[in-house]
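Left out: one protein chain. Kept in place: all the others.
Chains: A, B and C, in written order; residue numbering restarts at 1 for each.
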Amino acid sequence: MSGPITPKVLIQAEDFDAAAEAGALSAGRKDVGALVTFTGLCRDEDGRLSALELEHYPGMAEAEITRIAKEACSRWPLTGLTVIHRFGKIAPGGNIVLVAAASSHRRAAFEAADYLMDFLKTRAPFWKKEHLKEGSEGSWVEAKTIDDDAAKRWTPG
Amino acid sequence: MSGPITPKVLIQAEDFDAAAEAGALSAGRKDVGALVTFTGLCRDEDGRLSALELEHYPGMAEAEITRIAKEACSRWPLTGLTVIHRFGKIAPGGNIVLVAAASSHRRAAFEAADYLMDFLKTRAPFWKKEHLKEGSEGSWVEAKTIDDDAAKRWTPG
Amino acid sequence: MTVEIRYFAWVRERVGTEAETLDLPEGTQTVSDLLSWLKNRDERFAHAFEDMDTIRVALDQEHSEHDQLIGNAREIAIFPPMTGG
Partner (left out) sequence: MTVEIRYFAWVRERVGTEAETLDLPEGTQTVSDLLSWLKNRDERFAHAFEDMDTIRVALDQEHSEHDQLIGNAREIAIFPPMTGG
């Protein structure tokens, strides 16, 4: 390894192909021992939701996720890192976010993917609004204390 | 959820399709919010290896991995869990092991996949022998204390 | 000092606009100064900023604290806690 690799970061409305993105991190390589892929999907919350709408801050979304991804690349010896976050209206069962981390060893790949997700939740400028199947307009999803606590795990002390 | 799901466990010489296995855990469902996939691949160790040969204990391999997978299903609220472990000769870049865990929430999916890998490393009856590109016969891979320590993280106290 | 202010999610809905260009009054030094001034503009802003602790701010697309100096920031974004991922 000759220093941290450059992560691939995409902010897009279109769907992504998690398998193809993950596969690209190990294809043709013989130094990747571990590949961890996290896919976040839209749930219907027991049939309550017709969709989630993700508002984002264009420009900052890419800048902030790139900062988080680069931090992960300097913290763990990754051979590849891809982060894709969608915006717009997403139906239940649809993809929202992908983190794929490759490394020689599994601990680095696991921790980097876990870290990325914790910080995407608390720092990436995206906001989810619920669209309900029935009744009035849905409401904005509230941020969870549990997510802030999860992100704090990565700070020593 | 009406109790722990039944994990899918396969011990095979053939390659697996990580993408298809992972996709099967969320396809057609609206209750899966998080899908974590771990793929373990054969490294060439800086060009040193021509292959890894995985010896296994038929019968016990499936029984032990099933025990570990069921333990994970009772410990975390998973909506799906697939574990595939290959045996035989595997070339650098080839797949060795797959763990795919699906859940409503990401923490459960991450922890279950991490747990599975820690216990596969220390309890699944598989042994890796290195085949070298040059020179004499390769040697058996030694078990690492770091893996034992990782597995101990899951035991309280 | 002229800045571009952007609002997102329920802050945007409450204030009723996505973005505006504003001349900040003399003496607006910190993020907190700006938020207090905005809160006093009208009822919509008062409603948006009623629980100041939940308000997040980015200066030129970087997360900032309320006690941070605005300095030369040209783009100031105001929004609720994020819920991406």
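Note that contacts are C-beta pairs under 8 Å (C-beta built on N, C-alpha and C of every residue); 3 or more make two chains touch, one makes a residue touch a chain.
Only a predicted model underlies this, so the values are computations on that prediction, with no experimental measurement involved.
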item: Which displayed chains the hidden chain touches across the whole complex; value: B
item: Candidates B:V9, B:A102 or B:M117 - the one touching the absent chain; value: B:M117
item: Residue of B:K30, B:R43 or B:H85 in touch with the missing chain, whole complex considered; value: B:H85
item: Chain not shown: contacting residue from B:R29, B:R48 or B:K128; value: B:K128
item: Subunit B residues touching the omitted chain (full complex); value: 40, 54-57, 59-60, 63-64, 85, 96-97, 117, 120-129, 140-143, 147
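The rule is simple: only the chains that are shown with their structure count from here on.
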item: Third chains touching both subunit C and subunit B; value: A
item: Centre-of-Cα separation between subunit C and subunit B, whole angstrom; value: 48
item: Length of the line joining the C-alpha centres of subunit A and subunit C, rounded to whole Å; value: 26
item: Inter-centroid spacing, subunit B versus subunit A (mean Cα positions, whole Å); value: 22
item: Shared interface positions of subunit B, touching two or more other chains; value: 106
item: Interface hub residues of subunit C, defined as touching at least two other chains; value: 85
